[in-house]
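Sharing a structure below in structure tokens format, with a few things to ask.
A single protein chain has been omitted from the complex, and every remaining protein chain is retained in its original position.
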Amino acid sequence: MNLALAAIPGLPMLSATLLILFGRQIPRSLGAVLGAGSVGLSAVLVAGQLLAYLDTPTVVTATLWTWMSVADFSAAIAFHIDGLTVVMMSVITGVGFLIHVYSVEFMWEDESFSRYFAYMNLFVGSMLLLVMADNLLLLFLGWEGVGMCSYLLVGFWYKNPANGAAARKAFVVTRVGDALMALGLFVLFTDLGTLDIQPLLLAANLNWEVGGTVPVLATALLLGGAVGKSAQLPLHTWLPDAMAGPTPVSALIHAATMVTAGVYLVARLHGLFLLAPATLTAVAWVGLATLLLAASAALVQQDIKRILAYSTISQIGYMFLALGVGAFSFGIFHLMTHAFFKALLFLGAGAVSHCLHHELNIFRMGGLRTRLPVVFLSFLIGSAALAALPFTAGFYSKDGILLSAFTAPGIGPWLWAGGLLGALLTSIYSFRLLFVAFFGEAQTEPDRKPGLPMAIPLLILCALSLLGGLISQPLDGVLPDAGHPQVPHLIEWISIGVPLLGVAYAYYAYIVRRPSSSPAEAGGDSPVEGFLFAGWRVDALYNLLLVTPYRTLARWCQGEPIDHFYNGVVSLNRLCHRGLAALQTGELRWYATTFVIGLIAVVAIVLRSAP
Amino acid sequence: MTVLLFYLTAALAVFATVVALTRANAAHALIYLILSLLAVAVMFFMLGAPFAAALEVLIYAGAIMVLFVFVIMMLNLGDAGEEQERGWLDARLWIVPGLLTTVLLVEMLLVFGESGVTTSGHSVSPKEVGISLYGPYVLAVELASMLLMAALVGAYHVARRFIDRPGDI
Amino acid sequence: MTPSADFSLIMPVIVLGVGATAVMLQVAARRSPELTRFSTLLVLIAALASSVWIGSPEPGIGQAVTPLLQADDMARLFAALFCASAALCVMLSRDYLPGLSDQGDEYYLLLLLATLGAVVLAYASHVASLLLGLELMSVALYALIAYPSRVAPAAEAATKYLVLSGGASATLLFGFALLYAATGSLAFPEIGAGLQSATLGSAVTAIATVLVITGVCFKLSAAPFHLWTPDVYEGSPAPVTAFLATVAKAAPFVALIRFLFDAQLFDLPGVVEVLGVLAVLSMLVGNLLALLQRNVKRMLAYSSIAHIGYALIIFTVAADPVNRALAGEAAVFYLVAYVPTTIAAFGLLALVNPGGEGQDHAEVQDLSGLFWRDPMLAILMLVALLSLAGIPLTAGFIGKFYLFAAAVSGSHWVLLAALVLGSAIGIYYYLRVIFQMSQKPAEHELTWTMDGGMRAVALLLTVAILGLGIVPQALMEYIRGMF
């Protein structure tokens, strides 16, 4: 049992090790088998866990080994398998496997084929570690592991300096979140004396008052970590730039799995968050603000991957909204359906660029409906699910979130209205993408069609995006939930109708009144469009507020003749180094003299403290 | 009377040592060093360790010092070396070592008070030493032989004369 | 008085002693470096096996074999560690020695004798055995350092080491003589017992103790007795440097642990303060000196000073009897983690051999592009450097965490601050090397030979370092039984 559990994250990691060590000697085909096969095997094992859990929902805790126990501190490599874990594992390995298969064709011609699969496997292993961990230390290890893999994969094509810059940005911005989270863990450990999740939750329930200072502080710090990893306001700016990596990477890491780690963290520790209502409300507002900002930014993007990136940020905003109003299971439900349709859309986008000379601007596409029918089908279903049109997977999850938001006490209607506005925007931008890229006249001719390794994962994801809403997640007893929210019928109808309205508008704007030429490169003619295009100019704001002052300060410090604090520490170190190095004269007599000086000093210390 | 003799020997040992370490001529220094070692041997005898006294004379003053003599002969530094050596013993060079040594001595004087404890006044015979050596210390004897083997092999290799080649560094 | 001791308990010492004699006879009969290397390896492996399989009568307690040696689990663990490390050094020498014009026979013999000295130190519970172990190791090392007889710096390094180390030995002996004068005993536990009835006053015994500590700390190259270290490391042949930095450090440290723990000298005035000052100085001085150092050998030499400083923390912690066991565990684990890590780092330098004739002058720059040219070697170096820096999932992290926990439980904030500060500086220069390895290949390339056997050794070391970092619990529990 333990072995099978350990093999789930172990197989991809083993494969990653092999690929790193022997990557050059291994032929491509074997590399592909290793890379995709290991994840496939994991998926099979996960399926076994899933079936077992569906059969008899029992929580399994398996300690593989005690990592170390020093003094009062003890850390174990232990897994905790419950409904939430099973769902997450299924999404990670299932979607992950499809993306790996897809990547075999997508990356076939890349010179660093085995390096790619090594990183991807390492990512899957770390992500599994993250969701299976029984204690927060192991979770944090996985958390850092996925962050590192994300960094490596965003900068995968490291020869282009822009990609390196994007990778660094992703790393630095998420690092801010990670630092907060580490602090949060420290607060938890000092206050409750353990980092094992289940005892931690028990201890918190016993020792903490609802709304006390420590719960709010600890959960706020954890929220900081979640916000960084899940690209929520105000730490969302790294995700659009992270699209510099290969497209399947965006599909797996920056859409389906890693960026939802923050959602998972809040859901896993919901026991703590329920003790801190203030933080929970903050989660809801962060989610709402993010979803609106990102959806409006997505309206005007032209790069297909940037649209999808902003859309991802926006959808994770919905998940946060769900968590914030206490509808944890809807949040996880949306996490799953989103993984299906967003992976589908990203893989579709990858297929488009793969067949279209790496073209990413939707205004230079057009007419792809007839030329790439499989991809068109993917986008059609994916966009419908993203826009939450009835009977798609996205409909069930997003509808649940909106209605739950409505029932939230006090602020409910406001959250609902905001979410609804977001839904309208979502349907507009998703169908704008569809209509512009796949209808109308062709601007660029595709030079090939996706082969089977790419088409089959697309079709499977199509099916999941359509039917995924019917899956009922085994979350009973794991997450608290009040079942389906009871709201007036009018509200329900409005929630269903608004996305359709958006589709209609998009049809009017981009099919009926199809713009004759593509808009300017810099994004839009009007200032509003420009503002939206630049993602509400948050980057510019940060540049203005943080980066520029920092640089100015740095420059000022450089110019300042008297004392510069930054260089001061470095200079001090250098000075000490020089001073000490100057003692290393190589002269034996001098060495003997220092020995005697040391001897005298040591004896003097004793004489001083002797009675 | 004999106690006074002990202090006289001690003074001689210290004096001979100081002189030995401040000579310019290595051979002269060696003579003084042997004098110092012989004085220490006398002190050993007076402290009731006749076996150690004998070994001090035989091995220290004998064998080890002979090694020095051999090396000094091999090097054959001559008068030029002595001149140079005198130059190196410039007064300024004395300041730091002299100062530090004095500080160390003062520290030691501060520590050694009078506790009234004396040496036992009884002699420990070679027989007792021998029994001890081949009783509890038998492993030490074996290890000492290993140490001498290491020294032998090491000295053999280090002191071996190679024909110098142009490529040497 | 004839000792009726069970000599099978000190089998590694006996195997090494008999083995060294046998190897010498073999060399006398037939000079062949290959054969000598083979028989040396054989002796080391036999000693390793005997230390692993022949246990102490009761685990954890141990038994005295004559008053000189104490056979217990700690001694066995370190005997095994030293034999394994020496075997690695022999392996590293295989490709290194042919670059010298000296024949290799005496080299292996001396290495065997130095290992014997180190193993004796692991068992030493008496002044005589400590002295003999220390000197056996040192004397063999003088000759090993000066082994490349055509290389002037080697002779220079050996001379510096000999003169200073001789001075340190004399200091240590003088200290022991004073302790003997005060307490009337030479075995460590009895020295402690004799302290109560000491007639010479606590100042004399305290001075005697710090003289001993000074002597040992010189061998450990703790600041301010560290100045010889970089010169000697730089001048020595790389495999010997590996031995110097690992076995020749861990062995005196073990002896120091035994001396201070068995004799319980912590209550003497000033002793703990002295050890604390030495620890803080070593941590800061070592790291600061390594900061901008370009020569990799010198850099690692400085870093080893810092590491000894970290380990010295435990003596301050051990001053409080409540935390003494934890301090001992931390020290033993730290040393066990430190040895394979450092061997790995220096091993790379032994393999990278630019000039031949013992001229291994490797600058940090020369490691450029190692990742692209030999990924496996680079990964070994990477793991070793990360472990030295104390990054999680490596042996070094667990070791440092142990020290950290020990210092926290004793509330020694100054030491902790120095530990954190030193580690922070350390990360900078370790990362500098890693960064350099991932750069474009250097213009004048280093050459190295690495066959299947060496690769297996490299893999073994990597696995050992990572293994100690990922599954340290078994070793931790074994060590816990010692104190």
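For clarity, chains are labelled A, B and C in written order, and residue numbers in each chain start from 1.
By our rule, a contact is a pair of C-beta atoms (placed from the backbone, for glycine too) under 8 Å apart; a residue touches a chain by one contact, two chains touch by 3 or more.
As a working rule, contacts and distances are computed from a predicted model.
Missing chain, UniProt name from the options "Quinol oxidase subunit 4", "ABC transporter", "Inner-membrane translocator" or "NADH-quinone oxidoreductase subunit K": "NADH-quinone oxidoreductase subunit K".
Interchain touches from the omitted chain, evaluated on the whole complex, reach A, B, C. Although one chain is not drawn, the whole complex shows that of C:97, C:162 or C:415 it is C:162 that touches it. Between the chain not shown and the residues C:178, C:195, C:379 or C:395, the one that touches is C:178.
Where chain B meets the omitted chain, the residues involved are 2-3, 6-7, 10, 13-14, 17-18, 20-22, 26, 29-30, 33, 36-37, 40, 43-52, 55-56, 59-60, 63-64, 67-68, 70-72, 74-75, 77, 84-85, 88-89, 93-94, 96-98, 100-101, 104-105, 108-109, 112-124, 128-129, 131-133, 137, 140, 144, 147-148, 150-152, 154-159, 161, 164, 168.
Within chain A, the residues in touch with the undisplayed chain are 581-582, 584-589, 592-593, 596, 599. In the full complex, chain C contacts the hidden chain through residues 127-128, 131-132, 135, 139, 142-143, 146, 149, 152-153, 155-160, 162-163, 166-167, 169-171, 173-174, 176-178, 180-181, 184, 186, 200, 230-232, 234-235.
Quick note on the criterion: only the chains that are shown with their structure count from here on.
If you average the Cα atoms of chain A and of chain B, the two centres end up 74 Å apart.
In chain B, 111 are the positions where the chain touches two or more neighbouring chains simultaneously.
Among the residues of chain A, those touching two or more other chains are numbered 597, 599, 603, 607. Residues 111-113, 115, 117, 131, 135-140, 142-144, 146-147, 149-151, 153-158, 160, 162, 165, 167-169 of chain B are the ones touching chain C in the complex.
Residues 20-21, 23-24, 65-71, 73, 141, 573-574, 576-577, 580-581, 583-584, 586, 588, 590-592, 594-595, 597-599, 601-603, 605-611 of chain A are the ones that touch chain C when the two sit in their complex. Within the complex formed with chain A, the chain C residues making contact are 159-160, 163-164, 167-168, 171, 202-203, 206-207, 210-211, 213-214, 218, 224-225, 227-228, 230-231, 269-271, 273-274, 277, 284-285, 288-289, 291-293, 326, 375-376, 379, 392-393, 398, 401-402, 405-406, 408-409, 425, 470-473, 476.
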